[in-house]
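See structure below.
The complex appears here minus one protein chain, its other protein chains still in place.
In this document, chain identifiers A and B correspond to the written order of the chains, with residue numbering beginning at 1 in each.
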Amino acid sequence: MSVPTEHLVILAGILFSIGVAGFCLRRNLIVMLMSVELMLNAANLTFLAGSRAHSAGGEPMLEGAVFAIFVIVVAAVEASVGLALVIALYRRQQTVSVDSLNQLGDA
Amino acid sequence: MENILSVITFIPFIGMLIICCLPKNSVGLIKGVALVATGIPLILATQLYFGYDPMAGADGAYAYVEQIDWITGIGAQYHVGIDGISLPLVWLTSILLFLGVPASFGIQKSQKAYYALLLLLEVGVFGVFISLDYFLFYVFWEIMLLPMYFLIGIWGGPRREYAAIKFFLYTLAGSVLLLIAVIALRLQMTDIAPETPFSIPAMVAAASEGLLTGASLPNGGLLLGMEFSTWAFWFLFIGFAIKVPVFPFHTWLPDAHVQAPTPISVILAGILLKLGGYGMMRACFPIMPVAFYENAYILAILGVISIVYGSFVALGQTDFKRMVAYSSVSHMGYVLLGVGAMTVWGAEGAAMQMFAHGTSSAAMFMVVGVIYDRAHHRDLNGFGGLSQPMPVYWGLTTICFFAGLGLPTMSGFIAEALTLVGAFQSDDIRFQALVLISIIGVVITAAFLLWAIQRVFLGTLNEKYKDYPDMNFREIFCMVPLLILCIVFGIFPNLILDVMHPSLDHLVTLLTAGGN
Partner (left out) sequence: MNPYIEGMQALAPELVLTALALIVLVADLLTKGKDSRRMGYLTLAGLAVVGGMLALRLGEPSQTYFGMVIVDSFGTFFKLFTVAAVAVVCVFILSDKNERKNGIGEYYFLLLGASVGIFFMVSTNHLLLLVLGLELLSLASYALAGFHKGQRKSAEAAMKYVVFGGLSAGIMVYGISLLYGMTGTLDLAEMATLAGDSIPTGLVPQLYLSAMPVGVAMVMILAGFAYKMSVVPFHFWTPDVYEGSPTPVTTFLAVASKAAGVAALLRFVGALFPVDGVDEIIMWYGDRFGMLIAVLAAVTMTLGNLSALRQQSLKRMLAYSSIAHAGYILIGVATRTSEGFDAAMYYMTAYYFMNLGAFGVLLYFESALGSDRIEDMRGFGWKSPLISIAMVAFLVSLTGLPPTIGFYGKYLLFKVGVAEGLGWLVIVAALNSVVSLFYYFSVAKSLFLKESNDERPALSQPLFAGLLTAIGVLTIFFGLFPDSIQELVEMCSLLGS
């Protein structure tokens, strides 16, 4: 017995919402980056669910699964760039709060 | 010469390029080039004017036409030509720009840039008057703004930055509306015949056949709930009315005039205001004849408001230049009233008023410039008794003001009389009331001009001013030709009316046809 597709999609939706909420509500840059990862993972889950649902006819449809793998790679690279910048920020200002990004803006 | 119009238009441009290449210290040479580059068009335009066969402009025909493909992607052409409406204005332009050069000799700041911009301005103005392609017309129309912005903004008075950007913003606001209407018209033209050039005469012809009704546009031409004929007409009209300027779009004018240096005020009043009136006659009314017919009375009312309001505000001014600026608002009101009446006399009066005002108001701004160069202020109440140290100035000013108030034997009289009589002849009985109201403007204009003469020249001489030198040769040279024109056309109005008549006759035919 397998998990119904609807459940996977709903779970992914919840994950995505948590990600958006986390991004909007938290001031910690690392948490914000994590929220982005969560959103991407929600997308991965949807891709896999879709891939499986569309393969039900017999012929495997792997485009979604492939996309998910690429998204994992992209997410990893984005995280590494993002974290590198966070570290640079921390070295300079001893904080990882988004509020410390206050040099630029409309006067 | 076949391509004489292009020669007239682009000689100033060549002059501008030469000036750009000259070192900025050789001021004499720069002035010389500017004189030559405005002088040649003057000679050619004079030749053109007196060699022109008035019948060449009959039945909507044009003389000296050049037509070359330009932007094939949208069917725009380099299509130029003149008729009886544009020729006098081309001539006026060449005269005023030529006189504007010696009038500018007093300017000391960055002369190289000044004369280069002046010549660029001349190119733009000539271009508008000779364009028969709407796209070309629009391009020249906008090119003109840029030199004007800098001429006011760099060489103007204390509040020059404000005045320059205000002038620019007002005119641009009008011309973007104009652009939208032009685009809508153009789309219909290409629907009728895909290969039609972007030409104004073609649009006029299509309009007179009742083809430009907006029916082929999406939603039947409805925009923001307005019928095509309504919005397109008002967009075009406002675009030109801001330039004229018609009440209530006139508020940029006093600022621009007061802040601009004297020669620029002369050109602004003498020519740039005419562009608005000319644009209406060429590229607005005949293209939207039906809407024009329906709204002619409103236009005439706006004209009369301009006449009366302008004169009353002028009466209240203490700044000499502001007074003259408001008198322009008043005088240009006749143009709308005359065209709105849709009679041949009214149209002739309007066209003649443009020429007459071009000479008389230009001379008036020179009058202001002469005294400002000496006293460095323009407070009408601060002068007095200047007739004693400056008799020549007094005499010329008096002639000039008489031209402005429309004394018989002056061209202004002919123009205003024709306008008022033409409006009185209108089939629409309401126009007679408008004529009666505008008489108030005539009286008030006489009052403020005579009062100004009294305040400046009569009364007791202020000790400060008693050593003022009279007008020098350069100043007289700049002013006298304009006054001669005022008098000559006042005594022999047929010299100009004959040139204009066939074209205006055709225009009035087109406009009255809008009612059928």
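Just so it is clear, a residue touches a chain if its C-beta (ideal position, glycine included) is under 8 Å from a C-beta of that chain, and two chains touch if they have at least 3 such contacts.
All values derive from a computational prediction rather than experimental measurement.
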Residue of B:R186, B:K243 or B:R322 in touch with the missing chain, whole complex considered: B:R186
Given B:V176, B:I298, B:I439 or B:I484, the one touching the chain that is not displayed: B:V176
Chain not shown: contacting residue from B:Y52, B:Y138, B:F249 or B:Y334: B:Y138
For subunit B, residues in touch with the removed chain: 70-74, 110, 138-139, 142-143, 145-146, 149-150, 153-154, 160-161, 164-165, 168-169, 172-173, 176-177, 179-180, 183-184, 186-187, 217-219, 223-224
Contact footprint on subunit A, counting only the chain that is left out: 9, 12, 16, 19-20, 23, 29, 32-33, 36, 39-40, 42-44, 46-47, 49-51, 53-54, 56-57, 59, 61, 63-64, 66-67, 70-71, 74, 77-78, 81-82, 85-86, 88-89, 92, 98, 101, 103-107
